[in-house]
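All protein chains but one are shown at their positions in the complex.
Going by the order they are written in, the chains are A and B; count residues from 1 in each one.
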Amino acid sequence: MSETNGFEPKIVAYVCNWCTYLGADLAGTNRLEYPPNVRIIRLPCTGRIDFNLVIKAFEMGADAVLVSGCHPGDCHYTAGNYHARRRWILFRELLDTLGIDMNRIHFAWISAAEGKKFQETITEITEKTRALGPYEAYRQLCEASS
Amino acid sequence: MSQTLSHEDLLKLVDGCLGQGKVVAGPTLVKPDLCAYAALRASDQLVLKDFIHPANSIKGFFFPRHEPICVYRLNGNDVELEDVDPPKTEQIIIGVRPCDAAALPILDHVFNWDYADKFYNERRENTTVVTLACTDYDDNCFCTSVGLGPAAEKGSDAMLLPLGDGGYEVRCFTDKGKALFEGKTTPSDKTGSASEGPARKIDVKWIEEALEDDYENPAWKTISLRCLGCGACAYNCPTCHCFDIVDEGDAAGGLRVKNWDSCQFGQFTVHASGHNPRANQGQRQRQRIQHKFRIYPEKFNEILCTGCGACTRNCPVALGVLNTLEALRAAAAPDTSEVG
Partner (left out) sequence: MTSDIQEQLRQTCRRLLEEEKVDVVIGYGQSTADGPAYPVFITAPQDVDRLVWNDRCFNNLTAYLTRDEVKSLGKPAIVVKGCDDRALVVLEQESQINRDEIVVIGVACEGVGEPRAAKCAACDVHMPRTADETLGEVPNGPADLEAAYAELDAFMAQSPEERMAYWRGEFERCVKCYACREVCPMCYCNRCIVDKNRPTVIDTSAHVKGNLAWHVTRAFHQAGRCVGCDECTRVCPAGINLRLLNLSLARAADKHFDYRAGMDKEAAPVIGAYREEDKEDFIL
């Protein structure tokens, strides 16, 4: 299966409480298996997700980051995900300019009813990241002394 | 009879030291148009002409901008501490301006005052400072106003004086300097030259008295109006030494570190209660000048300034110590309506 000598990628998923978190829960109750590599961090809304959290995840050793929330129009707080979407569109450009590996940062809309989508998304991201290998470049950056 | 060294032989000396695993640093072009002191990877990076003063100072080689001093690990309710030892790597800094070298004996006092800072002292002991005498100066230089000059020997282990033909006269002052150049120089009857330096621009005795007599001088408010309160002056200054101690880590543990800090930052003197005794820029600028020209001299008999001009060159609004002192002097003149 994998040629990466047992490397287990660390995936950090910042998810909103009302949609994606419940979607993950649904995957669980339906016994849909997904890789245990993901660390799920629950926030009230994607609108609260500060881009610093993405940077922090990479600083602390994440190999890939997922940010996921309610579909546009379904936000529990009406417009949080619209604000988030704006931020994501711009933030991706900044990350790209910095040379951050864009294959390691993912955004998704996963609703509370989409247990299957959660399973598929996590599985896909985990396998993609396993193939990419550990995110050495960012770790090396963090370990560089002044 | 003088001792001389060609530029090529100096570079060979640098390569030799690099080959021995020593840190060799000096002025270098960190960007095509920016000369700064930095560690060298090869001798051809060393720049010893076509600049007045590098953008920064050499204090980072003795008092780094970020230094771990202790490791801590959290184990339930227990905290395990582990000391960090200062590095013992030998350092040679070549091409140091005399104003930067002179800062080291000045800083020695405060780093050994109520506590002997092993991190600073270890680096001081393991570093050889080779100065490059100045053949020119600019409007920002005022070393001659604080008792120094283009060929000052203070803090220097050995000095290079340009010969005009690309080579240098070498004068060794200390054992470290002699050890570095032993057998590398050639006797000659040529002597290197240095500039006379700028004319004296300020009277430090007058400054010290004015600072003592008139602490509440209202001029501070206007003098400092354009100051933006960044750290560009303090961080590039060879004698500024304020630092902040912070813990950086996570739930498992981390590092206690010592980082540079600047008295010009708005939050520098904020108390835990929220009170800030230096709440405006006038008070903060006053403190900087007081510290350099009255408090440090009273304590250690040394002015905490070597007249290098780095503060003014780096200042976003061209302020800096010299301009501040001149503004203070102008404010004291009777028929002036100078404002910020």
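Note that a contact is a pair of C-beta atoms (placed from the backbone, for glycine too) under 8 Å apart; a residue touches a chain by one contact, two chains touch by 3 or more.
In this text, all values refer to a predicted model and were calculated from it rather than measured experimentally.
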Could you tell me which of A:Pro36, A:Pro72 or A:Gly133 touches the chain that is not displayed? A:Pro72
Options B:Val257, B:Cys308 or B:Leu328, residue touching the unrepresented chain: B:Val257
Which of these, B:His7, B:Lys22, B:His109 or B:Arg226, touches the one chain of the complex that we don't see? B:Arg226
In the whole complex, what residues of chain A lie against the chain that is missing from view? 51-52, 55, 59, 72-73, 79, 82-83, 85-94, 96-102, 106-109, 121, 137, 141-146
Where chain B meets the left-out chain, the residues are 30-31, 33-34, 36, 55-56, 65-66, 139, 221-222, 224-226, 228-232, 234-236, 244, 246, 248, 257, 259-260, 262, 265, 267, 280-282, 314, 316-319, 323, 337, 339-340
